[in-house]
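Only one protein chain is missing; all other protein chains are in place.
Letters A and B mark the chains as written, and numbering starts fresh at 1 in each.
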Amino acid sequence: MDWSYILAVMVTSAFGLQAIVFGLAAIGINIQFGYTGLLNFGQAAFMAVGGYSVAVVVVEFGWSFWVGVPIGIIAAILLALLLGIPTLRLRADYLAIVTIAAAEIIRLILRSVTFKELFGGSDGRQAFADGFFALSPYPDDAAISIGPAVINDQQLWTYTVGWLLVALALLITWLLVRSPWGRVVKGIREDEDAVRSLGKNVFAYKMQALVLGGVFGALAGFITAIGAQNVNPDVFKTDATFFAYAILILGGAARVFGPLLGTIIFWAVFQGTDVFLREGIDAGLPIISLMDGTQAAVLRVMLVGLGIMLLMIYRPQGILGDRRELALDAR
Amino acid sequence: MPDSTSTSGTRHDEAVRALASVPRVPGAPKPDPILVVDGVKRSFGGLTAVDVQHVEIQRGAITALVGPNGAGKTTFFNLLTGFDTPDTGQWLFDGKDLAGMPAYKVARLGMIRTFQLTKALSKMTVIDNMRLGAKNQIGERMIPAILGLWKSQEVAVTEKADELLARFKLFEKRADFAGSLSGGQRKLLEMARALMTDPTMVMLDEPMAGVNPALTQSLLEHIKDLREQGMTVLFVEHDMDVVRDISDWVIVMAQGSVIAEGPPDEVMRDEAVITAYLGGHHDKALTASGVSYTEEASQ
Partner (left out) sequence: MHRRILAVLGVLFATFVALVAMASPAAAEGQAVGGKLENRVEGVKTPVAGVEIAVVGDGFQGTATSDADGVWRVELPALGNYDVTINVETLPEGVALTEEDKVTIEQVPVKPPLFGGLKTVTFPLGQSTATTTSLWEQTAQLTVSGLQFGLLIALGALGLSIIYGTTGLVNFAHGEIITFGALATWTLNAGFGLPFIVAAIGGLLLSAAFGWLNNAALWRPLRKRGTGLIAMMIVSIGLAIFLRNLYQFFAGAEKKSYTEFAGMAGLSLGPVSITPTDIAVIIISLVALIATVLVLSKSRLGKATRAVSDNPSLAAGAGINVERVITFVWVIGAALAGLGGILLGFTQQVSFQMGFQILLLVFAAVTLGGLGTISGAIFGSLVVGLFIQLTTLIIPTELKNVGALLVLIIILLVRPYGLLGRRERVG
């Protein structure tokens, strides 16, 4: 068992691509769910919209990568409007059902043979990020080694931009939630009729929260597309949404830095568990070696589910949250 | 500020004088109505909850809306304030047609309501509850909020909130979570928060419900105070002593309709009113309890 390897994986995962992607997605959910109380269970769809926008624009239309970015953001805004109009006037559970359904609709369309010419079916789309890497200030031979893991120049550029986006999203969240705008959405989270009775257009605020959170989701989609140099429909399953929820709840909902802390810890532990189990299987450790590699991968997702349950039951405020303020138990 | 502690302020006298010549019949026209309701009807699955032919509310007066359980008072409130949509009907507030208008627009026009079950936002501090009430805040718009253009307005809003909190004897609690307040204090907070919007008409749904007797008197004074400041008050109440004490005019509802109107003392002697409260309640127990049952269910 190579502990230094496990440690290196944990460190690189804590600050790696997935941590950025799911951090951004979770910041979006924090605005929607944490502060406004909207159950968007379709964040994966917003990620898909972002990722596929840059991919399709480059691969299918031959336009610049940088055209895909505004298109992705506009598409995410349109998606939020589309989902919000029928559901934001309804009870929270309806929004949950409609958004999860919408995410599935989008995934099924993306992977369909019918639209294969546009979206590439279940293979997805590859090789579209050259325009992004062309702007990289790092020399081609730039590399950072963390233990046995090596980060090359392209990854370095992706991570730089990714963490800058995370910082930007956190800054916007911070500015918003301490403003009167934040006061209104927190009021909506607890009792929207009270806020409505004071002359606030509740529907408009919910829509703004849904749109902003969705745009953060699209940013997550950009980064996952660039980092993997690949988009395919199975990256954007509902599990992606719920991973982001797990991260948010772990770090602390309705806390600006909750998603950041959550994503760092989540990915360190999630990937660390994976390597630990694989190493354990190879080393023939008792009990662990009864599993095979697939089972080990399944086991850690199982633990994510268990983790969501235990957190919600015993510590719904997560690490940073304030139980008194958290409206998770409100209806 | 006019004498706000005595039972009969100047505005009270004005209101009584203005209403003196109004006929004591349901739907009677008022000399200076702020609210005129016509043919508002709402039914739930065949059960008629509200069916008000015509009613007018006098400007600057305190009008009580009374009636047995299930008379449709809260539903009527919901309809007038845009929290529910009637099957038919229209009503004018200050000459503006409110039919089909969403609740927040009604509130912006100056008709502010409170709720039977107090909606103080318990997970927010008292002062934040108050600030939330202020109108036209630039920082409530997304872009100015991000750019931080709201700081100076926030100071003014906070000043106003603190003044109101002091008046409602909640200043000491300003930094506490509203959830830590007593039932009566929450009612006070809700009323104070409503005043942050500078309303012209305040609709109070059972302002005394769940308030401990020590606070009742202070709440009553605050309601009278609203009138003295030129606001119109319409409130739902069960306690007849309260109604007699503070209202200039009483409207009685039973089974969804207005059955009587008049000054408090006269209305309480009205035959139809007594029947509605006593006999009628038994005769029509099925309908009445049916309605009140759905009302409770929706709480």
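As a working rule, a contact is a pair of C-beta atoms (placed from the backbone, for glycine too) under 8 Å apart; a residue touches a chain by one contact, two chains touch by 3 or more.
Everything quoted here is computed from the prediction, not taken from an experiment.
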Task: Check the options A:Ile20, A:Ile100, A:Val231 or A:Leu320 and report the residue that touches the missing chain.
output: A:Ile100
- line: Out of A:Leu78, A:Ala134 or A:Met302, only one touches the absent chain, namely A:Met302
Query: Among B:Thr48, B:Gln116 or B:Thr200, which residue is in touch with the absent chain?
result: B:Gln116
Field: Of B:Gln58, B:Thr74 or B:Asn129, the residue in touch with the unshown chain
entry: B:Thr74
Task: Go through chain A and note every residue touching the omitted chain.
output: 37, 39, 83, 85-87, 89-94, 96-98, 100-102, 104-105, 108-109, 112-114, 193, 239, 242, 245-246, 249, 294-295, 298-299, 301-302, 304-310, 312-313, 316, 328-331
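FYI, only the chains that are shown with their structure count from here on.
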Field: Interface residues, chain A side, partner chain B - complex
entry: 172, 175-176, 179-184, 186-187, 190-191, 193-202, 208, 212, 324-327, 330
- prompt: In their complex, what parts of chain B are in touch with chain A?
  reply: 81, 83, 102-105, 107-108, 112-115, 119-124, 128, 131-133, 135, 137, 139-142, 145-146, 148, 150, 154, 177, 179, 193-194, 196-197
